[in-house]
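Notes to accompany the following structure.
In this view, the complex is presented without one of its protein chains, the others remaining in place.
Take a look at chain A:
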């Protein structure tokens, strides 16, 4: 078996998700190569070479791969896929954008959001917003898989893979990058944070999300939000935790003013410990919460911040 892992990049640097995808690749077993494709990605390639279990890092450094647009990335992966039995990427927006293109061009199915490896051809994945877990077997010659990063513990550093440049350059006249607006944050990335505190519609407005800041600082937590809070315009959508936002599985998840709709639970119910703070003691969130506190969040949050 030989596995190609598409590295996740964040502003040119190697993103934490890659270490989780390599862990999934190790669970399948075989030689693991990592593809780092982008523009100015030498540092990311060196970081990838240190990941445990990686035997080779292949680097495609060219302007055509900048921002990892789907069209050139798909064309590059098709060129490289021969010789591999599996191609893996994280179920990030990049992985989801690029991998189905590869699968279709290779005339194979894709397995999305895989959260466990049963064997080299059999995997578990969530369906119906995580309300059911399907075990699926692929008889395709090439398995194209996106990995749910919270399903696999990240591999550590300590590897020393060889780095090899790829000079494959593809044409792309169909799409171009126009602009990007990234939300700025000093806090840990939502997907990788050990503690997440999220606010919902109960926060009342965007200004009140500041009540979460002090607690997040004390706990080293990332701040998330429910879809209701995002739709109400309280916070930007990249903070959204849920089926249609980010899937998180931190050690501690604190849901504040969140009722606990199915779509939200799909994004956080694999957290180790869930705390719910809500004034409605009938809210569905209390059915999944390990510790529930019924009360007014505007009184509870300042008290909690003071006592931590």
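Worth a mention:
Operating definition for what follows: a contact is a pair of C-beta atoms (placed from the backbone, for glycine too) under 8 Å apart; a residue touches a chain by one contact, two chains touch by 3 or more; residues count from 1.
As a convention for this text, contacts and distances are computed from a predicted model.
Not every chain of the complex appears here, and the one that does not is recorded in UniProt as "Electron transfer flavoprotein subunit beta", selected from "Light-independent protochlorophyllide reductase subunit B", "Electron transfer flavoprotein subunit beta", "Phenylacetate-CoA oxygenase subunit PaaB" or "Multicomponent Na+:H+ antiporter subunit B". Of the candidate positions A:18, A:62 or A:94, contact with the unshown chain belongs to A:94.
Although one chain is hidden here, its contacts on chain A can still be listed: residues 10, 67, 69-71, 74, 92-94, 96-105, 107-113, 122, 126-140, 173-183, 191, 195, 219, 227, 230-231, 236-238, 243-244, 246, 251-252, 262-263, 269, 272-275, 281, 286-294, 300, 303-304, 307-308.
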